[in-house]
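One chain of protein is taken out of this complex; the other chains stay put.
Per-chain numbering from 1; labels A, B and C assigned in written order.
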Amino acid sequence: MKKTRHLQILILIVTVISIQLLTQATDTSYYLTQLTMSAYYSLVIIGLSLVMGYAGQISIGHAGFFAIGGYMSALLTTHNLLPYKDSTFVLILSKAGLLVSRQDLYGTDLLTVHPWVSCILAIVITIVIAYVIGGPVLKLKGHYLAMATLGFGIIIFRIVLGSSIFGEADGLSDVPAFALLPGIEVSGKMPVRVLNYYIAWTMVVTGMVLLSNLVNSRIGRALRSIHGSEDAANAMGVNISKYKLHTFVLSAVFAAVAGVMLTHYNGGIGPSEASVMKSVRYVAIVAIGGMANLWGALIMGVLLNFLSLRGYFGSMDDAIFGGILIIIMLFAPNGLLRLEILGRLKKAKPKTGTEQA
Amino acid sequence: MLKIKNLETSYGKLKVLRRISMHVSPGEIVTIIGANGAGKTTLLNTISGLVPAASGEIQFSKENIFNLSTEKIVFMGCSLVPEGRQVFAAMSVKENLLLGGYVLHKRKQKKILDQEMEKVFELFPILKEREKQFAGTLSGGEQQMLAIGRSLMAKPKMIMMDEPSMGLAPLIVKDIFRVVRGLRDAGNTVLLVEQNAKAALGIADRGYVLETGRIIVQGPSEDLLANKDVQRAYLGREVE
Amino acid sequence: MEFLKVNNLCRSFGGLKAVNDVSFTLKENTIKAIIGPNGAGKTTLFNLISGFTPLNQGEVFFNDNPIHGLQPYQIAANGISRTFQNLKLFPGMTVLENVMIGRHTHSKSEFLSGMLNLPWTWAEEKKIKKDSLEIMDYLGIADHAGTDATSLAYGQQRIVELARAMACEPKLLLLDEPAAGLNMRETADMAKLITRIRDRGITVLLVEHDMSLVMNISDEILVLCYGEKIADDAPLAVQQNDEVIRVYLGEDDA
Partner (left out) sequence: MNIELFSQYLVAGLTYGIIYSIVAIGFNIIYNTTGIINFAQGEFVMIGGMTAVTLYNFMPMPLAIAAAVIITMIIGALIEIVFIRWLVSPSVLRMIIITIGISIITREIALHVWDEKVRALPYFTGTAVTSISIGGVHISPQVIWVVGICTLVVLVLNFFFSYTLLGKQMRACSSNRNAARLCGISAKNMVTLSFVLSAGIGALAGCIVSPITYVQYDSGTGLAIKGFTVAVLGGLGNSMAAVAAGIILGVLESFSIWIMPTAFKDAISISILLLILFVRPGGIFGNKEALSLKEF
């Protein structure tokens, strides 16, 4: 078990590097931009896969967490604090070295929060919101849970769309680059394209290591037991509400981190990132990947996002995701990339699949 | 009336019924007894088409009903009083009976429908009293009577009952069993599934003992009542 | 000190009193059976004790600690483990994994240590596996360790559920109809198994229909009827109790 896990991660790393080398060799490095973006979206998806596939809870509001991360970071790093520079609060922040001065596109002086600070704040806020929302929401089941998470997503969407502070329909732009370390900055500028490809994929690899460790641990086993039978898990001493909540918060953090990084990479964020369609898209990809299948979710996440970002689906983008959702749920509710199916094919021994929730 | 040969049913990988063969002749009460989880309910549900069978043969009045839809089987005259009564709780007693007679309604036998309704009220006067009451507000025994009455409304050739005594007070149980016997005396055919083996064998002509999906003993009721294994396992009696 | 003390438990659903003012005690290291006709409230009583159904009224003390009002997982952590009438194994998990869940209350690894795969969790996992295999060996199902639990035969699944409950190292084991759906041989085996479990120092409280099983192994029998206790005595005395004969066993006219 452990060996296959290491091998899988190794294959992922090798693939990431070979793709970069391949694009370099074939002079198609413009693909890297979409691959970087897909990597960040995949972070949301593997997090959601944990919630849906392992803990067995649906969330149709994950774009909300992505947006909270992205918008908070964008807001803090673009909101000019110069007019308040004499207020004690701002002074303290500035003394503490949490603020940076820079100039915007038009050469106006800006005093904003340092990206690292904004990133951490964004994540903290996400954790708080996820706890507050997750507590009551996860007590719900079935349709109620789906509608509640959908409702949460719509509220976030309405707030970013309706508030002038979040730029309404235009969203926030002119988000500065995020220097993780001196010389390593998250930004969409041409010269750092390769670097950013690796930053994004390092995060994905890290995420995959963490999550695949988790699902193979005591906690992962407990989560699967909750999915199997909440009553029995409860009787075995598994604190189901706590585990569901922690899983939900963890996946919210994955989404928020992705939001923060992608916002800095793109230099901005718009309300469409918080839309219901985005949440549905994440759910679709997790379903296609096979619910309780991190690797399936990752592969499908990268593939479909890449195709979508490259514009292969044209104006049919949303329709294609909707169509995929229906077809998968009708004919292969366990996903396309189920290892069991592959194993079954190998054995060439047809069995009837049983329904799983 | 009913003839079953090598019937098998499974839920997923779990085989619930294994090679069941049995028959019911017109005008007799046949009972199936067995422990919880032996497959009794599954057997009745399979016959009435609620649960798909895996293999075997089921014939009802000389016609093949294997894996026919429940609706068709009911129309052919094979009725089931389901386990746990399952009356339409938010509908009145009369509406419940009316829906029970849906078969007759569909055949445009409005007159017979009214006659049957009268017969049911004769059989269970209490239902007439509660005609307009919601079925959900009836007591357990009354609900059981309503469930039986609802099945009778279709004027079935054979009526199957799944644990009609479940959860009822001893006195009511006696009433129910009296009704079942009365049905047979009026010329009906009854297939009765019971956990209350003693009472069931008391009124039945023949019986089958089901254990983990298999029929292990069968025969006339008196034989089964005298059978030591049956006594030990189902009649709660120590045999020296 | 009473091992388990149940005082005046009440629970109604709608207007129906499923459990009405039931009190009883359980001595350590004994087997007690709860019997009664269908719908007598046996399973409800079980669910009240194990925390699955909130009670309307009454108290439950385990080793003098109140456990009423606790969540099922807290009660499990207190040393009470249970099985279910309609098998609730975890589908898609192997027999070993099912039993390993039983070790949950005896291990500590949490989200962070799990994600980081810290070295001490390796040892813990190894220990969980070893302990689980030991219990499976004891119950004779170690051979099936790698099989999908829900694909086993019904009787085997019952034993897996038992193993899972045993893996919690309970002081009190609640068995909800352990012989339901078992044939006579399997039932006899189950009876032996339950006595062996008691001999290991685990107290057993069981709900059962099968009289042969109940009479043979229990030290005491509690009889319920329509939610009320009508007898609580040694098996022989219960068998001769007039009221029990009247409402449950039936007149012996032979």
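A few notes on this one:
Everything below uses one rule, namely that a residue touches a chain if its C-beta (ideal position, glycine included) is under 8 Å from a C-beta of that chain, and two chains touch if they have at least 3 such contacts.
Bear in mind that the values here come from a model prediction, so they are computed numbers and not experimental data.
Touching the chain that is not shown, out of B:T42, B:S79, B:T212 or B:Q231: B:S79 (per the contact rule at the top). Of the listed residues A:K141, A:K189 or A:K242, the one in contact with the hidden chain in the full complex is A:K141. When the omitted chain is restored, the residue from A:I159, A:L180 or A:V194 that touches it is A:I159. Residue-wise, the contact with the chain that is not shown comes from B:H105, picked out of B:H105, B:K128 or B:R181. When the missing chain is restored to the complex, the residue among A:L105, A:L181 or A:L330 that touches it is A:L330. Within chain B, the residues in touch with the undisplayed chain are 48, 50, 69-71, 74-75, 79-80, 82, 86-91, 95, 98-100, 102-103, 105-106, 150-151, 154. Mapped onto chain A, the interface with the missing chain covers residues 58, 60, 136-137, 139-144, 146-148, 150-152, 154-155, 158-159, 161-163, 276-277, 280, 283-284, 287, 316, 318-319, 321-326, 329-330, 333, 355-357.
We take it that only the chains that are shown with their structure count from here on.
The centroid of the Cα atoms in chain A and the matching centroid in chain B are 56 Å apart.
Taking the mean of the C-alpha atoms as each chain's centre, chain B and chain C sit 33 Å apart. Among the residues of chain B, those touching two or more other chains are numbered 12-13.
For chain A, the set of residues that touch two or more other chains comprises 354.
Against chain B, in their complex, chain C makes its touches with residues 37-39, 150-151, 154, 177, 179-184, 186, 209-212, 215, 226, 246-247, 249-250, 252, 254. Residue ranges on chain A touching chain C, taken from their complex, read 210-211, 213-214, 217-222, 224-225, 227-229, 231-240, 246, 250, 354, 356. Residues of chain B that touch chain C in their complex: 12-14, 35-38, 163, 166-167, 169-170, 195, 198-199, 211-212, 229, 232-233, 235-238.
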